[in-house]
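Step one of this worksheet: look at the structure below.
One protein chain is absent from this view; the other protein chains keep their places.
Order as written gives the chain letters A and B; numbering starts at 1 within each chain.
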Amino acid sequence: MQQEFQIATRGQGLYEFTSELRQWLAGAQLQVGLMTLFVRHTSCSLLIQENADPEVQGDLQAFFARLVPPSNDPSMSYLRHTYEGPDDMPAHIKAAIMPVSLSVPICDGALGLGTWQGIYLFEHRDAPHQRRILAHISP
Amino acid sequence: MQQEFQIATRGQGLYEFTSELRQWLAGAQLQVGLMTLFVRHTSCSLLIQENADPEVQGDLQAFFARLVPPSNDPSMSYLRHTYEGPDDMPAHIKAAIMPVSLSVPICDGALGLGTWQGIYLFEHRDAPHQRRILAHISP
Partner (left out) sequence: MQQEFQIATRGQGLYEFTSELRQWLAGAQLQVGLMTLFVRHTSCSLLIQENADPEVQGDLQAFFARLVPPSNDPSMSYLRHTYEGPDDMPAHIKAAIMPVSLSVPICDGALGLGTWQGIYLFEHRDAPHQRRILAHISP
């Protein structure tokens, strides 16, 4: 069973879509299985993170912005893939560090997430993008 | 087929549970399949790493402690989610960098691990925690 999810992003940051996934799963009436998510892009990531305190999301974004500064920052002058904008190559690097695919077991008909876990798309580009995520359920 | 594994951690570090997984798999008498692991927390990680020289585990911990210092370190003064302790936000960041889910093919009735690969829970918090990992076997 497969479904494509689309997320319209408005710049760098985390976009939660746990409830969309739960709604889809509810329609499937499946008790046990495995849900795998795959993002079809190389400049954003999937991430499971705390969805309680929104400051966690801000701090995650701040950390990765410091770890991988824009390519016009003097510390990044060694980068050569710069013609798509100063946020492009850093986006590819962040997409190498954080997941392109994730799998979550389905137990008793629900996603087996922990109490504080939410599922996010982490957008690494500045401009708005339409992001596509494939979701697949295996037995 | 699903099973929950629990690991009692005693501070930051790597806790191997390959043998517990092998024992569970032996009971399943399954020849071919896919084992997926999912950790139900946002402040620890799953990791497959060398299980030969224990200094590798110490070095991994040392590297990530330097990459993501505690939030009371002057270099991390930009972090805002600090009320759960100086090790909490760094734990969320490490949990974004290292896997929340892992999949290992089952071949000839055994985990398809390489010679030196072991499966670990990587605890990022200082205090003892009871960590829960969901294991799912797909055909």
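Just so it is clear, contacts are C-beta pairs under 8 Å (C-beta built on N, C-alpha and C of every residue); 3 or more make two chains touch, one makes a residue touch a chain.
The structure displayed is predicted, hence computed values, not measured ones.
In the complete assembly, the contact with the undisplayed chain comes from A:Thr36, out of A:Gln12, A:Thr36 or A:Asn51. Interface note: of B:Val104, B:Leu121 or B:Leu134, the residue touching the hidden chain in the full complex is B:Val104. Residues of chain B that touch the chain left out of the display are 32-34, 47-50, 53, 55-56, 58-60, 62-64, 66-67, 97-99, 102-105, 107, 112-114, 116-117, 138-139. Residues touching the missing chain, restricted to chain A, are 2, 34, 36, 38, 40-42, 67-68, 78-81, 89, 92-93, 95-97, 99-101, 103, 132, 134-136, 138-139 (touch as defined at the top).
Here is the rule we go by: only the chains that are shown with their structure count from here on.
If each chain is reduced to the centroid of its CA atoms, chain A and chain B end up 20 Å from each other.
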